[in-house]
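With one protein chain held back, the other chains of the complex are shown just where they sit.
This part shows subunit A:
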């Protein structure tokens, strides 16, 4: 006999007792498991971009987020940080796995951003890169013979590093986030936040939020895309606490007999994952544990669609015109074409 279905039925009967909406047992609920299994098998892709001046700890933060040497710095031996003459983008991909869930993680670094003397238009290479990924995807999607799974290189999340000045947003911050907020999900963070006291941090965040609002900058998660009450409540809480003040490290220290990730200074150990010390955990929870899928969906359903509409309009491509009429012409539905004339 089928051991699988025996076990299955036993489990199922319990679930059935809980849900009596149908007159009896059907088994529709099982589709959730089916879906889970399929996604685990095919794996996930996630592309994250880090933007900020050099020295703000971008690479370290990414490594801390994913508990491994993900960033380019760690991958290239004898890496020397040079100030690039222009903004160049580098992407590095890794395969990571946790409890059977496989993920292809791509980190896109933007060395040179904000490092020049004249930083006008330093966002252009970044805008170009993001749009190029949308273009790649669009072309694949429009092929007659399509791949079963279109490779997704679109930027799902852009972490923007704000230096912990304690004052307000600088012109470069405003310009960058204003432009990029329209095409990608931006998550601003306060980098190297261990130079701010808690009060300074709160005031800084408050001023940043004001500046964001007064400049009409859209950051993630956007109010307009909240789908229901529950999501809205959750996202409001997040919106009230961004930007997260973070500290990154890959070093472990002993604190009270436990091994913790932290930065050791003469005046104490800053525990990265301690919410009393910094907001790294909140950022990680947002990006990885709760909103990763949402980031991908917002990129796909909103940002990519916006790009697609613009591109198709630019090229005057309107398939619906072509789509209907040849069919009609072939089938000789005279009245239709007459009415069109």
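Note that a contact is a pair of C-beta atoms (placed from the backbone, for glycine too) under 8 Å apart; a residue touches a chain by one contact, two chains touch by 3 or more; residues count from 1.
Here is the rule we use: contacts and distances are computed from a predicted model.
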Protein name, per the UniProt record, of whichever chain is missing from view ("Septin", "SEC24 homolog C, COPII coat complex component", "Vps41 beta-propeller domain-containing protein" or "Origin of replication complex subunit 4"): "Septin"
Touch criterion as defined above, residue of A:121, A:165, A:197 or A:293 at the omitted chain: A:293
Missing-partner contacts on subunit A, residue numbers: 2, 4-5, 8, 12, 15, 18-19, 21-32, 34-41, 44, 46, 65-70, 93-104, 139, 142-146, 148, 227-228, 250, 284-285, 288-294, 297, 301, 305, 308-309, 312-313, 315, 317-323, 325-326, 329, 337-338, 341
